[in-house]
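For this view, one protein chain was removed and the others were kept in their places.
After this line comes chain A, so read on.
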Amino acid sequence: MALKIVKGSIDRMFDKNLQDLVRGIRNHKEDEAKYISTCIDEIKQELKQDNIAVKANAVCKLTYLQMLGYDVSWAAFNIVEVMSSSKFTYKRIGYLAASQCFHESTDVIMLTTNQIRKDLSSPNQYDTGVALTGLSCFVTPDLARDLANDIMTLMSHTKPYIRKKAVLIMYKVFLKYPESLRPAFPRLKEKLEDPDPGVQSAAVNVICELARRNPKNYLSLAPLFFKLMTSSTNNWVLIKIIKLFGALTPLEPRLGKKLIEPLTNLIHSTSAMSLLYECVNTVIAVLISLSSGMPNHSASIQLCVQKLRILIEDSDQNLKYLGLLAMSKILKTHPKSVQSHKDLILQCLDDKDESIRLRALDLLYGMVSKKNLMEIVKKLMLHVDKAEGTTYRDELLTKIIDICSQSNYQYITNFEWYISILVELTRLEGTRHGHLIASQMLDVAIRVKAIRVFAVAQMATLLDNAHMLTGNTQRNGICEVLYAAAWICGEFSEHLENPMETLEAMLRPKVATLPGHIQAVYVQNAAKLFATVLKSQEGNTDSTTAQEASQLMIDRLPLFVQSANLEVQERASCILQLVKYIQKLQQKDVEVSEEVCALFAGELNPVAPKAQKKVPIPDGLDLDAWINEPPSESESEDEQPKAIFSKEEPKHSRPRHTEVDEKELARRREARKQEQANNPFYIKASPSSQKVYQETPGVEHIPVVQIDLSVPLKVPGLPMSDQYVKLEEERRQKERAEKKKKDKKKRKEKRSGRGKKHDSGPESEEDITPAHMVDIVTEEMPENALPSDDDERDPADPHKALDIDLDNLESAGKRPLADSEKLPVRSHRAAEVLKSPAEDEEGENVSSLEPKKKSSKEKREKKKDKDKDRKKSKEEKKKKKHKHEEKEEADLLCGQADEPAFQSEETNEVVTPPTSTSADVSDLDFWLSNAPVPSNTQEAATVAAAEAAPAPGAISVTTPDSEPEEPKDTEMEETKSSKHKKKKQKREKEDKEKKKKKKHHHHHHHHGDKGGEESVQNGTVEEEEPLPPMSNYCLLAENSYIKVAYDIQGNLQDGSQVVVSVIFENKCDSFLKSMEFNVLDSLNSKLQRPEGSGPHDSLTIPFQLPPGVSNEARFVFTVQSIIMPQKLKGTLTFIVKNEESSTHEKLDFKLHFTCTSYLITTPCYSDAFAKLLESGDLKSSSIRLEGVNMPFHHLLARICFHHHFSVVERIDSCASMYSRSIQGHHVCLLVKISSQTVSVDAKCDEPTLLGNVLDEIKQTFSQC
């Protein structure tokens, strides 16, 4: 055996290896191709051998040849063979070759799945690494689906080298197999805090890449990233995170506020220019997002612009480039700030570096105003003349057109000038953008009525000088403008000075060398001109001109009749016959002009690009419905006697039909399209005229007479745009002078009255009046067009599939992973039960199963860890919150409320839909709210008001609710006195909320005393009022050491489980430890205890509480019946330990399971809702709530939040709501409000449950 190997390798010695191949190629400079083809033959021979070493060597050489551009896909199978070698050396060669030349349509990839899986679970980390690297290059949807679970397991591999690769490759897997994102996301998130910096960096990388496409789904990760940003030292990671924040801030302005400080710190501390630049960039993004709300940030923007100016002025070209790049970001929102640096940017246009010039061009777009447009364009025109290289010149051309035409020609004051600019641009040699100029000409001529006379004259000259444009084959792109010229001359021929001449120009024989579509336009418009000529000669006794025109047409048109282009031919022969007939009539002296003109009568109006899409569908027209009865699916259906089926049958079958048929329809449509495409007589709909130009084949093949032009290209009679600049300047001066005169007059008049007005100062934007009466005809839209601007994303974008909501992945019961979402795990197939003969395969399966079991264990552990993490982060939040409290108190003392913060908060609150207020969102809110939360400020105000003018009488009169006064007072005292005391914030919030409500009553009453005015106002502004922050946590028990609050949520996955989240907060100065939680089980509800423990054992809480700290634990309860609320008695025991002593303490509590807590927020569509109500299975019940004094949307939000409902539909002061219990009961509500009386009509399939839920709703509102 060993001998064989040695022999094999001795053979191999004489094979060419990679170095030999390279050397050989270099030595055969002259006949490289021939040499390589012999090498390929050798390689083919080598691949046929059994020796894997020889094969690997051959594959290695192939990889090199692939780089040189040789197709090596024929060796794909051999590559797979080498990949499956057991030796790392060869495996690596194989995977490298595969990564270089495999792609999605390589069919042998199917064969690799098992091999890759084996390599992934190899004990050698480098085998795994090599497989992951290779897979990252050629992963297909199939591979992604089959291997997703294996890769996920690798994400928690012991070796960081594997972990980081596995994490990174997940992005590729997500792209190919989007379903894997949700199940893999928690683990990915976990890797953000991996101890190894490489793994962490990989995770950041992946999440940044994901978030770049769908930033809103990753907002909830902001706190985590923030922590990483302040703790990481890896510049690469920092850059990624900072870039990510740049993408997130526009979605969440409060985030920006938090970022500013650490970013500025980084800017000051870092030495890496790359990091510094990204920081500046994100600061800009933050300022932009902030300033959209508040105007006073423009100063900071100015500062940034100043800093960027320094970058742009730097001698380092890279910084100059980046400075311009960042500047363009500011430009979008703050064009004014950038405009002041026009000088600098124009200077950059002269830079020798094209990249920099292009960036400067981008900036110019936003710098123009009515005042400077002409000047800037003049400068650009100079550049156009100077520019070498068509790409840059074409770029200039498009930019000029972009700049001028932006926002509906907003900045153009003189359209004559613009037309002449366009005409000047036609002199550009070899530009690709002829059609762009043409469409501008058409657009301006059609939409600016006043310019038509001028435009027509210009176009006529252009037509007359057409040889200039078509003279050179290179310049074919530009002859597109003739299309526009001919059309404009024809359509607006009444403005032509000398139509006869233009007609002659349009019928020159050379026209026949133009592309077909242009000729067609020529012919058609020649006919229009002909009509005009006839009309102008009407009534003229001397009919020679008219006859000349007819003769001209008859002489010239036959040339076009012979055209190879069908369109030209058809039009020409049609018109020729027409003219011949007209000539006959003319000879008989019959007046024909009227009839001929009627051929082309009617005004053409521009149509908005999306007009067609926006035509509203008339009522009662269902475009998807069948016009006739759908053809039967199968013959057997036909045979069924129809009479047997009752009326219901079609109702049910219909929707199914359409669903099936949609596919069928699409197929037929496709078939029809195919048919039409093959049918030469079918006139295809041309989507836009521009496209047609591009697609026209054979432009190059049309023989064009070459004219050697040595004459300068100044066409006599063509306008020079420069003269307009001067003219315009003069005009403006004149205007100004006139204005001054007028002003003087006015002033004189006014002097007798008031004092004089302030000086008009330098000319402002608005002062410049356009030279012509410019009436831009607006583009036509269909009547009652839909306003929606549905610029949807490209459906082919692979990232669209990754737009998946990830927020509520972890919070229990929100939308956990459904079974169908779990990653496919490999298991024994049924066939293997029969003992498959291949034993090694069996063994392989077993080995691949083992790590899986392990992984599930790991998962469980990870879950615990995660819980801990979450708790930790909560702790931190609470600490922060505490600081806020102190701040509040300061505010309270000053009696000031932070108004701007309040406003921003307000808008935010309104935006977040109350139906989906998930725990995560509110967590993020807590994290983000640096400034006091609105309720706090309000509370402050309340307290202040209460102190200043206590009016207990008023309160008791207006608030007939049952809440006693005392608790409120104690609360107040607490907030004031216990400065260091940590309080459970969520609970506190609720209290505040209540108080706020009181305050409402209070205020209301006060105003009521003074006069009804303000109370009316109160009623009208209800929509703008912020939603008070809400929390479901309510107090469970409290003593001097500890405060315990809880919330109950149903578990969607298991109809008999609820999760109780309990927050423990240490109120004292001592250490709390050994906490044990126990509940006395009832028949119906039981606390789930770990296996092996008795039914009365208590659960140890897995954490200790240092002074002032709170933490959360979760307990799962099993419940049988959920239709009744119930209370469970329980005790919490703990040890209070301080320096001197430790005591054992006990706290009793009652855990209240409300019926509400069994409900789960479930969205429901209105049609499903209607069906549900119609079904008649539901029992109804109703309640009335009196004296509810809160806006309707608050009311709904409250029901949604506290009782887990979702709004199905809302019409004015009436809303339908829906919820579902964990055991699948439907609960439907119809809530109406009329003058403080709320009536709730409810339906549910379980009357007892419904009754209890309604009672609880009543309870909630009686508390306010």
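We adopt the following convention: a contact is a pair of C-beta atoms (placed from the backbone, for glycine too) under 8 Å apart; a residue touches a chain by one contact, two chains touch by 3 or more; residues count from 1.
One rule holds in what follows: contacts and distances are computed from a predicted model.
One chain of this complex is left out of the view, and of "Carboxypeptidase E", "Sorting nexin-2", "Adaptor related protein complex 3 subunit sigma 1" or "Proteasome subunit beta", the protein name its UniProt record gives is "Adaptor related protein complex 3 subunit sigma 1". Of the options A:118, A:145 or A:243, the residue whose C-beta touches the omitted chain is A:243.
If you put the hidden chain back, the residue from A:120, A:143 or A:206 that touches it is A:206.
Among A:96, A:1172 or A:1222, the one in contact with the hidden chain is A:96.
Listed here are the chain A residues that touch the chain not shown: 2, 5-6, 8-10, 12-13, 17-20, 22-23, 26-27, 53, 60, 63-64, 66-71, 87-89, 92-93, 96, 100, 103-104, 126, 130, 132-133, 136-137, 139, 161, 164-165, 168-169, 171-172, 197-198, 201-202, 205-206, 208-209, 212, 234-236, 239-240, 243, 271-274, 277-278, 317-318, 320-322, 352-356, 358, 391.
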